[in-house]
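Heads up: the structure comes next, in structure tokens.
Excerpt of the complex: some chains, original placement.
By written order: A and B. Residues from 1 in each chain.
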Amino acid sequence: MNCFNVRTDLALEARESIEETAGEVRGITVEEDYREKSEVRITKVVIETKNGAKAMQKPMGTYITLEAPGMQEPDEGYHREIAEEIAHILKQLIPEAEKEKPILVVGLGNREVTADALGPGVVDNLFITRHVVREYGKAAYSREQMNLISGIVPGVMAQTGMEAAEIIKGVVEETNPEVVVVIDALAARSTRRLNRTVQITNTGIQPGSGVGNHRNALTKESLGVPVIAIGVPTVVDAATIVNDALEKVRRENADAGVEKFPSLPGGALNELNNMYVTCKDIDETVKRLSFMLSEALNMAFEIA
Amino acid sequence: MNCFNVRTDLALEARESIEETAGEVRGITVEEDYREKSEVRITKVVIETKNGAKAMQKPMGTYITLEAPGMQEPDEGYHREIAEEIAHILKQLIPEAEKEKPILVVGLGNREVTADALGPGVVDNLFITRHVVREYGKAAYSREQMNLISGIVPGVMAQTGMEAAEIIKGVVEETNPEVVVVIDALAARSTRRLNRTVQITNTGIQPGSGVGNHRNALTKESLGVPVIAIGVPTVVDAATIVNDALEKVRRENADAGVEKFPSLPGGALNELNNMYVTCKDIDETVKRLSFMLSEALNMAFEIA
């Protein structure tokens, strides 16, 4: 079994997989930080070289992960302290976000599938200002500076017959944002990461990522403007969960001196294709996380 | 009071208003037909000249209206016989619709406002084929011919910060449909027309039309391809209803020999701005009409 084949959208998990098998890899730097107040662990993985990108199976760029175990529990609000950390990171990744700037926020995913509805939920809660500033000027908000925020939920291919990337590309060409921020529900490798991890990257969205497996890229190359992607893992691929459990048994077999360990026959997990694992209370979780992320964006764009 | 100021999206009503005040107008032809079997009255208004367009306050082109009193009542299905009439008309307006042809269906309006959710509802029920035909060929459907149907619900400006027209323009440029079909909930002048009238026109969508008052056009000029618009009136402007009631009283006053008839002071109806009148069972009505229209489109595109 090849661990690299186990699917994960998280750079953090990809790095762990590599370390397990190959040890440290050149071209990848890692910084960790723990914020006492918000109880958030922040890990910054930078893939600096093509070798690093190949090892990680992710493009070169910066991947910042926030881990907050409390995130998946209801609090009396929406985890404002975590939203503030996210806003802080976003401001670093979006250059000069305080200036008047047109920003398009894209909510990827399928509104009709609970675990995939994170992106649409964020756009639903977002403070949209582009049309007002264009018609009345920033004075409408009694502010000295006001970004022009627009938002779109492109839907999924089964609903539209189009790749989300086709729709976004057209909208970007027509409305000329300077930055695109994409929100998506992700697949993790481990259930322990579900709903308590936020990944923010300046590399955009890669083909094959997300709960819905987007086939086309949303990147600076494809859209012509910087693309920040924000994701939260809400599912694990069903085959991944089974593979990981088998791998545990295999190791214990090895430790116990069992030599012959029969693998599952090829294709034994085929029936798990297109299936994923998610939590029973995913509806409340996605509702809460959507609200937290939309507040983080509102703060980062300084409109709330 | 100027009847022409009373807002209606229906060419049929615009013509009636003109006839009431000005009699027959040159440059406008009208044909009527009654289908016994489906109990549908079909009126074809063609605006042939610029003068006609000016009088009607609508652009030159063909406007076909189906009136079916039964349409607003639940039937045991979805009024298949009316759907068939609509499909028949669409086939005439979409040249060679039987050939393999990329068609984009746009569901205008606000999914969150019941009376304005007709367009989104139609796209939700539509048989979407573009992605399948592009990936597997028409053979995927065991058909000799198969149109490539895509669909989009652009949302409204308060949700996206963008004009629906901006989004559609971008999507059309990126995905190259040969025809665009736009569905929208309309405003009628008379409550008698609500939910029992379908207007089909080859002139697209004009600025200021629809329940949500779209400000930008969706026309052949703006999109570069033919635009068929299908609309059902689901609301009446609140000011229109009051004006019409006052007009009735005024006429009776005149008949009764009352000379001085004080008008409402200017601005008396201002508080009715941005208000509309709709039916209490609008949820069931819009659900049923959406399904009827989506079936009509499926038939017209020969995919059901």
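To be clear about the criterion, a contact is a pair of C-beta atoms (placed from the backbone, for glycine too) under 8 Å apart; a residue touches a chain by one contact, two chains touch by 3 or more.
This is a predicted model, so every value here is computed, not measured.
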(request) Give the total number of copies in the whole complex, keeping in mind that only 2 of the identical chains are shown in place. (result) 4
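We adopt the following convention: only the chains that are shown with their structure count from here on.
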(message) Quick check: how many Å separate the C-alpha centres of subunit A and subunit B?
(response) 40
(request) Flag every residue of subunit A that touches subunit B in the complex, lowest number first. (result) 123-124, 128-132, 148-153, 155, 157-163, 166-167, 169-175
